[in-house]
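Here it is: the structure, laid out below.
Every protein chain except one is present and positioned as in the full complex.
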Amino acid sequence: MSYLDKPLEEIHAALKEGKVTSRELTIESLNRAHVTQESLNSFVTILDDVKEEKITDDVLSGIPYACKDNLSTKGILTTASSNILSDYVPVFDATCIEKLKSKNAVMMGKTVMDELGMGGTGTTGHTGVVRNPWDQTRMTAGSSAGSAAAVASGIVPYALGTDTGDSIRKPAGYCGIVGFKPTYGLVSRWGLFAFASSLDHVGCLTKTVKDAAYVIDAIKGLDEKDMTSFDSSNIKLVENYTTNVKGKKLFYIKELNDELKNSKEYYDNFMKVISYAKACGMEVYEESINENILRSIYPAYMAISCAEATSNNSNLTGIPFGSRKNGLTPDEVMINTRTEGFSELIRRRFVIGSFILQKENQEKLFKNAQRIRRLIVDKMTELFKKYDGCIMPNSDSIAPHFGDVNDVMSDKYLLFAENLAIGNFGGFPSITIPSGLIDNMPVAVNITGAVKQDSNVINIAAALEEKIGFKPLSTKEEK
Amino acid sequence: MQKITKENIQDYALKLMFKMKEEEFETFEKEFETILKHMDLISKIDGIEKVEPLVFPFKNEDVKLRKDVANSTLTTSDAVKNAHETIYDEVKVPKVVGGES
Partner (left out) sequence: MYKVTIGLEVHCELESNSKVFSPAVNGYNENPNVNVAYQDLGFPGILPVANEEAVKRALKVSMALNCKTPDEIIFDRKNYYYPDLPKGYQITQMTKPVGINGYLNIEVNGEIKKVDIHDIHLEEDTASLDHYDTYSLIDYNRSGIPLIETVTEPCMHSKEEALTFLETLRSLIVYCGVSQARSDKGQMRCDVNVSLSDTDELGSKVEIKNINSFYNVGRAIDFEIERQTEILQNGGVVEQETRRLDDETGETFHMRSKVDAVDYKYFIEPNIAPTPVTCEMLNEIRKTIPMLQLERKQMYKSKYDLSEYDSDVLVKVKENSDFFNECVNLGADPKKACNWVTGMLMGYLNTNEITIDKVPIKPVMIKDLIDLVDSKTISSKQAKEVFEEMVNSGKEPKVIVKEKGMMQITDDNAIYDVIIEVLKENEEQAKEYNPEKTRMIDFFVGQVMKKTRGKANPAKTMQMLKEELAKYNK
C-alpha cells in the first residue's frame, strides 16, 4: 500500500523518516488524478507544475491535497464549476488556503462541484459529471463531488469541501469517506464563493476521523476578514482526540427512524451503529421532534438558500470579472453573460429565490422559512443541553444511478431530503462517517452536536469509526 | 401572492438579468408550485407567525467591528486583471445611459 493511502500521521512519520518524499507523494497524487480523470472527472484543474513542500513538524507539511473549486486560490483558475467563471483567476487566497500554504501543504488540484455549489448530484458542473469511484454508473452526490471522488479514489488523503445543506456530508457518505462540517465560524469563509452566507461552511473530506481533526485544526481560527468567525483557541481537535466516549449521551430522532423502518437494510445498519455506540459505553435515547417541522426543513432550506443565493451571485455580471458576453448596452452585456453563463437549474433557483424575497412574499415565504429555522435550531439546542450528540442516518439510500434523481425539487414531503441541513441551520458541528455497505455501496451515519462542541462530535465519531471498522475503497484496492 | 405565469417568469428572469428559454418554463412552473405547496405546510404550523425569524445560526460573542485602518493589499493591476476590457486601468462597458436604478 502506498503511503498516500495511509492516515495523515503515518504519512507524516514516513516523510519525517525519509521513507518517502513530498515530491514522490505529489507526483503519485498527480498521476492518480490523471489516470482516474477520464473515468471519475474529479478535477477542473490538475496542478501539474506544483512543487513539493518542505517537511516541518506540521503533520500536513509536504502532503498533497485537493481543493473544491469554489475556494479562491490566487493565480489559480477558480470556476465554481460554472461557465460564468470559466476563465476567472482570483487575485487572492481564501483564508483556509492561506493557512494550508503556511503549513506547507501541497495543493495538487481544484475539484469539480455542482455549479456554484447549488446542487446535490455532482452532475451539474460545467466540465461534466463526477462519477462515484465505487460504481461509475452512480453519482457521488454533491456539491463537493470532485473532492469526495478524489479522496475516495485515493488521489489525495484529504480534500477541502464546502457545505451549505449537506454538500460535504452527503457525498462523503455516498463515497464511503469521512465528511466534517465544523461549527459555523470555526473556519473562516473569506474566499469561499458564497452560495447562502448564513448556511455556508468550509470543511473537509478525509478517510479517517482523526485526519479530519488534523485538517480542521490547521484551517480554523478567528479571522478579522470574517465577522462571523470566532476565537477557537480553546478548541483543539487533535489534542483532545480520544475514542474513550464512555458516559456520553446520544439521541436519535424517532420520526426519522420510523421512516427508515420502510427500508429494512438501512434501518438494520443504523441500529447496528446504535448498538456499537452502546458498546462504546454511550447511552442512546429516542427523542421526538414535531414531524411537520421536520418536513419543513426541506422547503425552508430551499427558500433560505435560494434567496441568499440569488443575491450572493448578483456579482456575476461579467463586468469587473467573469466571462463577459457582448451586448450593446451594459444591461445587454449582463443579460447575455448571465443567460449563457448559468445553467437552467441555476437560473430556476435564482428566480425562485428572488420571488421569495419580493416585498409581498417575504413574510409568508422568506420569514416563515427563517421561523422554521428558529424552531428547529431551538429544539436541537434544547436537546443538546441533555445530549452530547444527535445520531442520524446520513441518507435513506446508497448513491443513486445517473438519471434516477435530478435537481428538480421533489413534490413529496420528504424527511430525508435535507435532514443534514439541521447542522447548517444552527451552525452545529456535524460529521458523517461510513457505517457499512449495502449492495456493495457505502452507507453512512451522521453525528451532529452543539455549537463549538466540535471535539465531542469528533470523538464520538472516532469511537464509532473504530467499532465499525469500515475499509475505505482506496485502502481496499490493490494499487 | 401572485400566481406564476409564463409571462411573469420571463419578467422575473429579466429583472435578474437573464432570459429563460421557452422549454424551461414547464420544469420551472412545476418546481414553483412545489415550493409554494411546501411553504404552505409551514404556514399551517401552529403559532408560526409568532416565531422570531432566525437570520444568524447563533449569536457570535466574539464579533468586533473593524478598526479604521487602511491596509488593502489589492493593486490596481490586480483589480482590473479579470476585466474583459480596460482603458487606462478603468473597466470598460458599453455606454451607460439613464440614471441610477
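The letters A and B name the chains in turn, as written, and every chain counts its residues from 1.
Quick note on the criterion: a residue touches a chain if its C-beta (ideal position, glycine included) is under 8 Å from a C-beta of that chain, and two chains touch if they have at least 3 such contacts.
Computed from a predicted model, the values in this text were never measured in an experiment.
**Q** I'd like the shown chains that the missing chain touches, ordered by label.
**A** A, B
**Q** Can you say which of A:Ile27, A:Ile55, A:Ile319 or A:Val405 touches the chain missing from this structure?
**A** Selected residue, touching the omitted chain: A:Ile319.
**Q** Specify the residue from the set A:Tyr3, A:Phe43, A:Tyr65 or A:Tyr88 that touches the hidden chain.
**A** A:Tyr88
**Q** Over the whole complex, note the residues of subunit B touching the chain we left out.
**A** Those residues of subunit B that touch the unshown chain are 16-17, 55-56, 59-60, 63-74, 76, 79-80, 87-96, 98-101.
**Q** Tell me which stretches of subunit A touch the chain missing from the display.
**A** Interface with the chain not displayed, on the subunit A side: 70-72, 78, 80, 85, 88, 90-92, 94, 189-194, 196-198, 224-228, 307-308, 310-311, 313-317, 319-321, 330-331, 334, 354, 357-359, 362, 366.
We take it that only the chains that are shown with their structure count from here on.
**Q** Could you put a whole-Å number on the gap between the CA centroids of subunit A and subunit B?
**A** So the centroids are 23 Å from each other.
**Q** In their shared complex, at which residues does subunit B touch subunit A?
**A** Of all residues in subunit B, those touching subunit A are 1-2, 4, 9, 12-21, 24, 27-28, 30-32, 34-35, 37-39, 41-45, 48-49, 51-58, 60-64, 66, 73-74, 78-84, 91, 93-97.
**Q** Which of the residues in subunit A come into contact with subunit B in the complex?
**A** 88-89, 91-92, 184-185, 198-199, 222, 224, 227-231, 290, 292-293, 295-296, 298-300, 302-303, 310, 314, 317-322, 324, 327-335, 338-339, 342, 344, 347-348, 350-352, 354-355, 360-361, 364-375, 377, 408-411, 413, 424-427, 451
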